[in-house]
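Excluded from the complex is one protein chain; the other protein chains are retained at their positions.
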Amino acid sequence: MDLVTPVFWVFAGWSVVSAVLCITRRNPISSALWLVSTMFALAGIYVLLDAQFIAAVQVIVYAGAIMVLFLFVIMLLNVGDAPREWRRWPVGLLGVGLAAVLGAQLMMLGGYGRQRLADEFSTQPAPVNPALVFPEGMASAAAVAERGVVGAVAEPLFTAYLIPFEITSVLLLTAVIGAVVLAKKKL
Amino acid sequence: MTSLVWLTILFPLLGAVINGAIAIRRPEAKGLVSLVGVGALLGSFAVAIGIFLEVLAGDGTATRVLLWQWMPVTERLSIDLTLQVDRLSTVMLLVITGVGSLIHLFSVGYMKSDPGYARYFAYLNLFVAFMLVLVLGASLPVSFIGWEGVGLCSYLLIGFWYEVDANSDAGKKAFLANRIGDFGVLMAMFLLWWHVGTLDYDGLARQAPEVLAYAGAPVTLIALLLFLGCTGKSAQIPLFTWLPDAMAGPTPVSALIHAATMVTAGVFLVVRTGVIFSLAPVAMEVVAITGALTAFFAATIALRQNDIKKVLAYSTVSQLGYMFLAVGTGAWAAGIFHLVTHAFFKALLFLGSGSVIHAMHHAQHAAHAHGDAQDMRLMGGLRRAMPWTFVLMGIATLAIAGVPPLAGFWSKDEILAAAFVRGGGNTIYLVAWGLGLLAALMTAFYMARLMAMTFFGRFRGGDTLEPHLHEAPAVMTGPLVVLGLLSIVGGVLNLPGFAGGSHYLAHWLEPVTDATLPYLDRLEMPHGMTELLLVGGAITIALVGLALGMWTTLRRPVLTPAATPAATGLARVLEGKYFIDELYQKVFVGPTVWFSRRVLWQGIDQFLVDRMGVGGTARVAKGLGWLGSRLQNGHVALYLTLFVAGVVLLMRAVIGGAP
Amino acid sequence: MLIDLSSPGGAALALLPEIVLTGWALVVLLVASWRHRTAADSRYVGILSIVGYVLAVMATGWLAWVGARPEGLPLMVALDGFRYASHTLLLWIGGAVAVLSWRWLERQGIIAPEYYVLLMLATVGMMLLAGAADMITMFLGLELMSIAVYVLTGYDRTRRASAEAGLKYFLIGAFASGFLLYGIALLYGATGHFNLVLIGAQLSATEPTLMAKAGLGLLLVGFAFKVAAVPFHAWAPDVYEGAPTPVTAFMAAGVKAAAFFALARILAEAFPGYVELWRPVLAVLAVVTILVGNLVALAQQSMKRMLAYSAIAHAGYLLIALWAHSDRGTAAVLIYLHAYVITTIAAFGILASIERAGARTVLISDLEGLYAARPFAAMGLSVCMLSLLGFPGTFGFIGKWFLVAAPLAEGELLLPIIAMIGSGISIGYYLPVILAMTLKPVRTRSAHQTIRFPVPAKIAVAICVLAILVLGVWPNAVLDFATQEAVQLRRLAMPILTR
Partner (left out) sequence: MLLGPSLALSAVLFTLGVLGVLVRRNAIVVFMCVELMLNAVNLSFVALAQVHGLGGQVMVIFVMTVAAAEAAVGLAIILAIFRHAQSVDLRQLTLLKG
């Protein structure tokens, strides 16, 4: 019996409920905590989707580090419940309507299964050797089986994606400089 | 010499740069400014004469002087900065540099006490440079540089006395009207590029007939778009309203830009692209009838103006109408002929009026009086104080009215004869001819009225002013004399057969205009009796108009603006005697003037064009802009909502089928 | 010279300009961290940073000179004339903004030399965005640029307007990159690739699929935001007004140019098979953007806001050239961006010199009588306005000409007409600026007495103004380069796509 599907739906329900609570709670701290909850649910789904390393990083970096930063700032600013947190009705209603339409458009993607994707995929001979691009064509599960949980991601990260990897270091440096410049009390 | 044609542009350009520098650093160095400003023009004129002599000796083939590659668009189409010296551009070159030199010289006296002297000459020189680019350009885009440039200079010079807000508004209006026209020219250029694949005048003349079907929709559209540009630049219906307003600038500017050169650029362009027009008979009819209507209605408006420069402004619009009537009938040479003679006598009229205004202004200044120096109701009897000006303006008046043997007679007669001949096969041209004839009558009338109000009768500006009225200095009357001579003898350029000439200008221009012959029936000018009848009729009309104008104006005292209209019993009785006059007034002049004033001027020009058209569009646009600005209320929520609405619509367009 | 991009050495060579600039930025950061207390320190760091741009331009020039081309498929970064052309322009923008900021910052009381470091890193981001051959590199470049520019926008912390502008830009920017990222994910799903050429190959081989279409749409949203196309434009006027003026120049010129370079590359390399899908979208965006940008600009009183809306309108014109989807269109984008960028930098440079410390934003009426007091500044600004207007004889006219010619060559008439109508409306707001400067008297005696125009900024602006005029009548070098060298997007991608 396949256990993955029911577990997936449990996590999916958890994440959606948490997300709804995140955007409806008036207290920013509650919102932040519900967002953390959503991230945990997503981490669970990642495990089901053969992305164990990503799941770990999601918990450690995203839910752990980034959201703590959020909580920290919320506490620092000490902004409590807003007396009227919701946008005024006309704008708010318009927002709900627009989001609903957008959601309906994006939901059409839910009709994709493995078969449909494969059907739509061109079976023409690849124009160049894929190995030149990155060692893909190897699906997540196979890669994990061959190189282990960490190695599966690390391999491409440090070979094919070396340039973007280096760019992220510059990106983080920029963010640090920017945050320091902006947040310092006195320059 | 021909290869040095770029010198004619370089001199004024350098003059503009140097004078501009002087305007910034040492605006008080007026002697130097005059030297540079006038010298640049004289230099250009000298080169122009050299070129003219060379072209005179040549066989009429065009010389193209490549300066450098400008826009190598594709292998097929490369737009170069090339100047074209042929017989047409030589004529324009001579007129612009010649009349330009005289007007520059006149300005030395006229603008002497103006604080913006150096700036004025810088603009004026720049204008000449752009004007020369316009006429010398060998392709539409090169001419377009000049086309836009003269518009800019004109706008700067109209708003030259910027202390008055109305002036800068007039400048803005001129720029706007011009830009509406420029839209037409640009569109025409792109369409030509699209259809024909070249924008060289040479290439167009050769390739356009092969590509564009005779009387087809594309060529008609292109010609009409080009003509839209011409109506903007040359102040024709419906874009004529800016020109009278443009008189806010200094008078020599009016003479140079708004009478002699820039406003004739439209006529020049039609002749230059004559092949295109000749391929589109409908467009030709539109040009002719628009010209005739403009000639007629501008003349009716001029009948009742009291501002001396406004009369001349409407008169210019009217005369430009004649030129378009000429080119619309395919009488290219006649159009250019009238352009040249008009440059002479209208420049003379404007400079003469400038001299009058100058005198009035100085007299008011000396007598510490205030008043409108341009209102003819405050003038009168000036012939005693200003004999030179009086005689010279008289010559110009006879010339514009069409009294032989002065220059204007020959050119106007040529145009009307051409329209009459075309009218034989096409009623539209006959209507145009009739309108032209009536306009000729009114031209004589309002010019006589202008002369009478200004120079005859007694002085109405007040006794304190009268002793201070003086003739202008020699530096101003000198150019007037030259222009006066040209106005008298200018007709020899293109004397018809019966007067002993041989249509010299028409033959001279043949290398340029012959390309249109296959698509345009050759105009068989009338001979013998018909010709003499036409000529006789024209002379009669001119003389009658002049006499009527003099008579109706001088018959009773001109009322100053302050004086209350006298309507006592005796006056009424006396007026009853002038039954014919009244009839004329009531039946003919009255309704026409009423129509032109109420409907055309106040209704169409001021209300429709100004308020609804130019002003209205501007206001609607501003209103929409204001609305958009209000939407920008600073709320991120609104911005984000707008954003997501955009996303939804965009996704709907891309995915399709989805909600 | 063929470069093997799959080897680390080859990648380093291909990224030489970025690496040089990043390395120099680190050097400058070190210096800035030791010397960041006085105005003199700030000036010193500013001069030092300009050296970095010069070095990076030299590196780009070297790559172009040796004719570096990828061995096989361009991985991560493109190696073609288009990239070198865009890099030169972007580096030039970065350098010019550094020059304009020099002394301006100190005058406004902003003494934090990290500014120049962020400027350099933002330039690196722009270069990566414009030169990326891969969605990942492109996304990271975009984020690098954005994050640096968020900070720069809010850099003048003493003014609330600057902080508010930073926040608005940040929130809407992060929101937009969410959409962009979603688009990348869907394209990845539809094709299995991040590489632009491979995506193009895969998409050309199949009928348009839902996932790819949705991906294209979301990607377009992300870029429409960056180029400030209506209706994704609403942030631009507020942010342009609030940001420090040199940063506004950087955004109006650099961010917009980089985004357009990237969009041109994406549409040419990844979506040639989807032309029928994105063309109408671009057409509608262009029309709406031109009309809204020009009309709302009419109602503006503040120079910065007016230029912001004018920048929106210019994005609309550029979309028309992209619509053409031809070599001529790509050349038009290059030429028009050059014209627009040079003009924008000059205009904001002059504007920055007019601003006083702590004063409100410069209104158009504040410029009255500038000609009498500061003739050269007034003439320079007039030339800029005329160039933006597309007046013949200025570089702007050449740009507009090519822009309008590109869709015309494809047989499209409506878009050029809309562009010209928009350009006609724009007289209504460019002209009053010239009018105010030249034809109106000075309002008060003290007006224009506080203008401070440092010599380097003066030189930079003078070069720009001269370039506008000279290139207006003699643009051959630029045109040749754009039409022959730089239009290599399709030429390099096509052989791979059609195989």
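Order as written gives the chain letters A, B and C; numbering starts at 1 within each chain.
The definition used in the following text is that a residue touches a chain if its C-beta (ideal position, glycine included) is under 8 Å from a C-beta of that chain, and two chains touch if they have at least 3 such contacts.
Source: prediction; values computed, not measured.
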item: Chains in view touching the one left out; value: A, B, C
item: Touching residue (missing chain; options C:Val57, C:Leu186 or C:Leu381); value: C:Leu186
item: In chain A, positions touching the absent partner; value: 4-5, 8-9, 12, 15-16, 19-20, 22-23, 28, 31-32, 35, 38-39, 42, 45-46, 48-51, 53-54, 57-58, 61-62, 65-66, 69-70, 73-74, 76-77, 79, 82, 84-87, 92, 95-96, 98-100, 102-103, 106-107, 109-114, 117-118, 134-141, 143, 152-153, 155-157, 161, 164-165, 168, 171-172, 174-176, 178-180, 182-183
item: Hidden partner interface residues of chain C, rising order; value: 136, 139-140, 143, 147, 150-151, 154, 157, 160-161, 163-168, 170-171, 174-175, 177-178, 181-182, 184-186, 188-189, 192-194, 237-239, 241-242, 300, 302, 305
item: On chain B, residues whose C-beta touches the chain left out of the figure; value: 629, 632-637, 640-641, 644
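Rule of thumb we're sticking to: only the chains that are shown with their structure count from here on.
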item: B-C compared against A-C, more contacting pairs; value: B-C
item: Centre-of-Cα separation between chain B and chain A, whole angstrom; value: 70
item: Mean-CA-position distance for chain C and chain B (Å); value: 43
item: Separation of mean Cα positions, chain C and chain A [Å, integer]; value: 30
item: Interface hub residues of chain C, defined as touching at least two other chains; value: 210, 214
item: Junction residues of chain A - those touching two or more other chains; value: 105, 108
item: Chain A residues within the chain B interface of the complex; value: 87, 91, 94-95, 98-99, 101-102, 104-105, 108
item: Chain B - residues contacting chain C, complex; value: 23-24, 68-74, 81, 141, 144-145, 147-149, 152, 156, 159, 162-163, 167-168, 171-172, 175-176, 179-180, 183, 186-187, 190, 193-194, 618, 621-622, 624-626, 628-629, 631-632, 634, 636, 638-640, 642-643, 645-647, 650-651, 653-656
item: Residue ranges of chain A touching chain C (in the complex, touch as defined); value: 105-106, 108-109, 111-112, 117, 120-122, 124, 126-128, 132-133, 136, 160-164, 167-168, 170-171, 173-175, 177-178, 180-182, 187
